[in-house]
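Yeah, one chain of the complex is gone here, protein chain that is, but the others are all in their spots.
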Amino acid sequence: MIFKEFDRIVFTGDSVTDAGCQKPVGEGLFDSLGNGYVREIENLLVACYPDLKLRITNTGVSGNTSRDLLKRFDDAVINLNPDWVSICIGINDVWRQFDVPAIPESAVQPEEYRKNVEEMILRIKNELNVKGIFLCTPYYMEPNKDDWMRAKMDEYTAICKELAEKHNLILVDFQAMYEKYLKYRHSASIAWDRVHPNRMGAVMMAKEILNHCDFDYNREF
Amino acid sequence: MIFKEFDRIVFTGDSVTDAGCQKPVGEGLFDSLGNGYVREIENLLVACYPDLKLRITNTGVSGNTSRDLLKRFDDAVINLNPDWVSICIGINDVWRQFDVPAIPESAVQPEEYRKNVEEMILRIKNELNVKGIFLCTPYYMEPNKDDWMRAKMDEYTAICKELAEKHNLILVDFQAMYEKYLKYRHSASIAWDRVHPNRMGAVMMAKEILNHCDFDYNREF
Amino acid sequence: MIFKEFDRIVFTGDSVTDAGCQKPVGEGLFDSLGNGYVREIENLLVACYPDLKLRITNTGVSGNTSRDLLKRFDDAVINLNPDWVSICIGINDVWRQFDVPAIPESAVQPEEYRKNVEEMILRIKNELNVKGIFLCTPYYMEPNKDDWMRAKMDEYTAICKELAEKHNLILVDFQAMYEKYLKYRHSASIAWDRVHPNRMGAVMMAKEILNHCDFDYNREF
Amino acid sequence: MIFKEFDRIVFTGDSVTDAGCQKPVGEGLFDSLGNGYVREIENLLVACYPDLKLRITNTGVSGNTSRDLLKRFDDAVINLNPDWVSICIGINDVWRQFDVPAIPESAVQPEEYRKNVEEMILRIKNELNVKGIFLCTPYYMEPNKDDWMRAKMDEYTAICKELAEKHNLILVDFQAMYEKYLKYRHSASIAWDRVHPNRMGAVMMAKEILNHCDFDYNREF
Amino acid sequence: MIFKEFDRIVFTGDSVTDAGCQKPVGEGLFDSLGNGYVREIENLLVACYPDLKLRITNTGVSGNTSRDLLKRFDDAVINLNPDWVSICIGINDVWRQFDVPAIPESAVQPEEYRKNVEEMILRIKNELNVKGIFLCTPYYMEPNKDDWMRAKMDEYTAICKELAEKHNLILVDFQAMYEKYLKYRHSASIAWDRVHPNRMGAVMMAKEILNHCDFDYNREF
Amino acid sequence: MIFKEFDRIVFTGDSVTDAGCQKPVGEGLFDSLGNGYVREIENLLVACYPDLKLRITNTGVSGNTSRDLLKRFDDAVINLNPDWVSICIGINDVWRQFDVPAIPESAVQPEEYRKNVEEMILRIKNELNVKGIFLCTPYYMEPNKDDWMRAKMDEYTAICKELAEKHNLILVDFQAMYEKYLKYRHSASIAWDRVHPNRMGAVMMAKEILNHCDFDYNREF
Amino acid sequence: MIFKEFDRIVFTGDSVTDAGCQKPVGEGLFDSLGNGYVREIENLLVACYPDLKLRITNTGVSGNTSRDLLKRFDDAVINLNPDWVSICIGINDVWRQFDVPAIPESAVQPEEYRKNVEEMILRIKNELNVKGIFLCTPYYMEPNKDDWMRAKMDEYTAICKELAEKHNLILVDFQAMYEKYLKYRHSASIAWDRVHPNRMGAVMMAKEILNHCDFDYNREF
Partner (left out) sequence: MIFKEFDRIVFTGDSVTDAGCQKPVGEGLFDSLGNGYVREIENLLVACYPDLKLRITNTGVSGNTSRDLLKRFDDAVINLNPDWVSICIGINDVWRQFDVPAIPESAVQPEEYRKNVEEMILRIKNELNVKGIFLCTPYYMEPNKDDWMRAKMDEYTAICKELAEKHNLILVDFQAMYEKYLKYRHSASIAWDRVHPNRMGAVMMAKEILNHCDFDYNREF
């Protein structure tokens, strides 16, 4: 597996990452990691690699856009000195365009999104010495590509892909993952609002990230 | 307007009607009518026709399918001796097929739905002496007719239309109403789960019903 | 209608406006607008004009007199840079004279009220570039003009009328509106204390404001 | 004073009497008497006559009309075997006519009120051996006799007066008492809804009852 | 009566005065005066003298000794500019000697008590222009003068009497009042801990203060 | 020590025994024994005799008089088939005479108390095969024997002593124990109401019972 | 995989299975499956086999011994007509021997345990037509085989193994699984009490069961 003893992996983002994690930094005992995919990642890491001590940290904050995350990037990532960083941001950048269309400054347009995320990437690269960066696409659990919000989200996903390639990051394509799932089940089975996954969705997301980590589910120890 | 002094209008259905109304019968003081379209109907009736005493009753129950509503139809409608009845049922009949697909008996298939609703209509016609029956279509705030749940819901809506015509009911086509709205705004602006409207949606639904009632918003009194 | 795409309309006042809105500024998702007439105004605007994006903002604060509102007028109105402003203040200026008569400084006498409201109007006119100002009269849901509190309130209402005419504002006469209603129903049907309307009263107030806006309830879209 | 050692005095009625008393019978330790005039009566009795043991019992139930009270009269009065009974009922008989005018059976019309109260009186006289009966008028803290609810309440007050005279009861005229008070202060100072007194009103009511009891506030002991 | 229109009477002290009043200053609407004797004083003043506007203010703080009260005397009394002041302090000065005997600095010995109370009196006399000062004795609802706490409390009561005479104050002897009561009933009937009165005790205390005010319970208005 | 492996000791009584224990039978895990002397007895038994399994059961019920306890004696004692029984009852028999003197049937007079307790003793002797019975005196933490409630309580204590001697029971004289304590500290240090001990008092009571059991605090194991 | 479309798998047992599941039968929407290994099993099944509809049912009840489970076996298993049954019982049978040693009837001895579990197996075999039975061993997360509770638990585990072999069941050896884990991490990392796993432990248990099901974590769909 790509993670090594005592590696610290910081996951940051919005409510999908947050999922009720401890503030300002979620890690350690009890429910500190929240109830989402970060929780399930540590579950699987410990269940399959109990001999490996890995420090999982969650700094997601509910409601964040890329603009909000960039503002708190020192606290969310830089000052924690991680070995790995995973960013999943952009859903609120899009969502606010559709649920409160009359308040345009609550949303973030694609060009600002690109600038915000790229600045995060450059700050990590310039100020930290990390082993790898996961860039997770925002997503909308909507199979219809003509849906306004899905169509808009696809613009942001495309930006993630460009940035991942340009900066040589590990791209985690949550949108593609959900698309496969939605061929078999309706989104109502994993999320009431097509955004916040229930725990089945959280496991799917955890697995999608671990798929990029040479993770072995059937490892003997 | 079609309603006359002291008419009693009973609205029944599932959580969309219920919206937190008093149990077993919601009417009278305080929050007894709940927080949904029934509340907004009384608001508009009293605001525009304060000189007319109309008794609005809500017997919606959250989670009900047409099978559940039929079982409690004595308490929900018959024993209340209404002058008008409004039924809005079917969303859960469909939803359970998609959110818990492994538990088939929690859902209701189209043929049973038709039978259930028709039995309700016949019971009203046979056992009561009402001035009119509103049959409201179930709906899914999804503009894409190929969405599995929307497509399935359309089958139930079609059944409502047939039954309304066959039995000479007042058809309230909530699906068509939301369809018009969705041409301008995304469903995220009125419902997180494309089913339960926020208060803007509740007013839209109230207006849709009153549109069939010769209701005058600008009436002088 | 008088409102145009992306207009921001700020409603401010006391508990009748507040109605549990988000602090310090109520707008956007969930229950941010509170549970009163501002909520119902947005409901009707969105239900009838979904194609028009209008930003509704609520800065009412429970218990405010005109003196309190003037003190926080930067935060309540000026800094928000609205296109339209609606002010409904004065009820507590009067009420405190009757419910705690031994604490005179908790109330505001008519001359100070006139000065306070006029200063608000002038600040809007001088510091902002608005399209219109709604001045809503305070009211007491009491048909008897000899009632002490109603009689006193009428002095404040008269001041509003003078100021509206002098400064060319849109006068919303809530007192006259409730007076018409009270010809048909007792105040007990819409407010326990003759001040705080239930949701039927909230719709009445919303309609009264929209009556000055070329609002079309039956508009096709 | 008219009460003697170990006399039991049962007060019954609606929410004004109830005021949060213990159910089904309020008496004894802690807050069992509620927070209204019955509480203040015991306060004054014990403060001025500590040498006299008097058993004060409260069986008021919030929301009761005379019809409701008559139905539970065995539990509320007869089975308690009191030496004195005080009845204060009728406010809800009237109120329901104005706050939910479309639900007529929730109110009680004057003729039924007369019948209900007279049956209570006769049951006490026939089935118990009491030393005296207090009949307290319902009231509305509204000085304007043309107010619809006040005018209607006056019909019920008049019935109380007739019945008190006919059956030789102690009439406690709460309406007259509040009328005197309202010459000096607005109702807003003692009740938000002109019905439920705050604690100042509760003391006024207690004093009004004790005025018929040869009660001495300045008694030395 | 000794109080005149718009007089402000400030009551201060410990938990017996506090009784849950609003902080930092209890007065005005709702439960701001707490649930003790100050509440009952306003009740009786308004019930008997509704034509007289009197401002009742409560600044008691639970747990205060005379040392604590002296420290906050600016906020508790001086800055409020009262016309009358009533002080009831000393119970905790004594109580702490008996319930936590191992923490001597939590109590206040008699000589410090005398100094503290006299400084309060002098501050009122020097810095305010009051019409009168009520000095209420601390008390212990214990008839046995040999009880350690009662015996100690009597020392503090004696100091109050000396100070009242020396400075020409209105002495309210709560200890003597309770002593009379305890000839007829056990302390268990008004206070579980022989200190905090239930509402019957609160009325007794209110009456004891009003006895020094030419208060007329049977006044016609 | 007098208790042997697997002995079951049932403690019953009023709130002093109850102290929040599990209902209907307090024993086993967590807080099932409540927070009073029964809890402290098990604490000391386990701390000093961990090698001995003793089953401690608490069936005290708050507010019980001897009359109440006798009525539920099957559930409280007989059906539990104990090896030892400890009864501590009588405080409420007396207290109700003083805190609610106007409701005489809520108290129990001495002759009935004697009869009730003796019937409990005889039922144990006749229906069970116990190794011993502890009869604990009721008490009032009041050193002054002329205090009305203490004087009355002494009558009940005397009855306990007679019955203990007559039936050869183990008498636990809580009144004498508290009397010794009150020579050194005021009752305010262990109970606000002179009845319900804080946890220091609970340990004193536990020790008093264990003093009759050949209990060795310094035992080596 | 061994499970086929629409198979119903019922998991029953004690608090480890229960984990806060819905009562009386946990399945379907929201948190109905609780927060333990059953939840994680459905998570993994849906994440890897979304094309397969499997009905997962949880009837665990906190605190159950094998005796308790046998008593409710109709409701817990038989009446649900499952295709597969998984039983995990026995921990409380052992635990009660150590945490409340003085109450022997709260525990279940090995011979009764064998009898209880075998009766469950036979009932399933005789009354249902299942495709397979999982028998999960009880466990104690304690690596030291000389620990009293571990040693005792091993007797129960041995019985499970015998019964699984005799009746040809799928044996899930949780004790062996935890033993492997405890070679690398201390039990404090997954359970405070060595019994109730945190969510990492829940995933380990889910994986252990799925290991017997030809489950493919990396399956493409």
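Per-chain numbering from 1; labels A, B, C, D, E, F and G assigned in written order.
One rule holds for everything that comes next: a residue touches a chain if its C-beta (ideal position, glycine included) is under 8 Å from a C-beta of that chain, and two chains touch if they have at least 3 such contacts.
Bear in mind that the values here come from a model prediction, so they are computed numbers and not experimental data.
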Visible chains in contact with the missing one: A, E, F, G
Residue among G:V100, G:L128 or G:C213 touching the omitted chain: G:V100
Of F:L80, F:I121 or F:M204, the one touching the omitted chain in the full complex: F:M204
Chain G residues that touch the omitted chain in the full complex: 95, 98-101, 143-144, 146-149, 185-186, 188-189, 192-193
Positions on chain E contacted by the hidden chain, ascending: 99-104, 106
Residues belonging to chain A that touch the chain removed from view: 6, 27-29, 53-56
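FYI, only the chains that are shown with their structure count from here on.
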Both-way neighbours, i.e. chains that touch chain G and touch chain A: B
Candidate from B-D, D-E or A-C with the same interface as A-G, over half of contact pairs in common: D-E
Centroid distance [mean C-alpha coordinates] between chain F and chain B, Å: 63
Centre-to-centre distance between chain F and chain E (centres being mean Cα positions), rounded to whole Å: 40
Interface hub residues of chain F, defined as touching at least two other chains: 99-101
Category of the chain touch graph - line, ring, star, complete, other: other
Contacting chain pairs - touch in the sense defined above: A-B, A-C, A-G, B-C, B-D, B-G, C-D, C-E, D-E, D-F, E-F, F-G
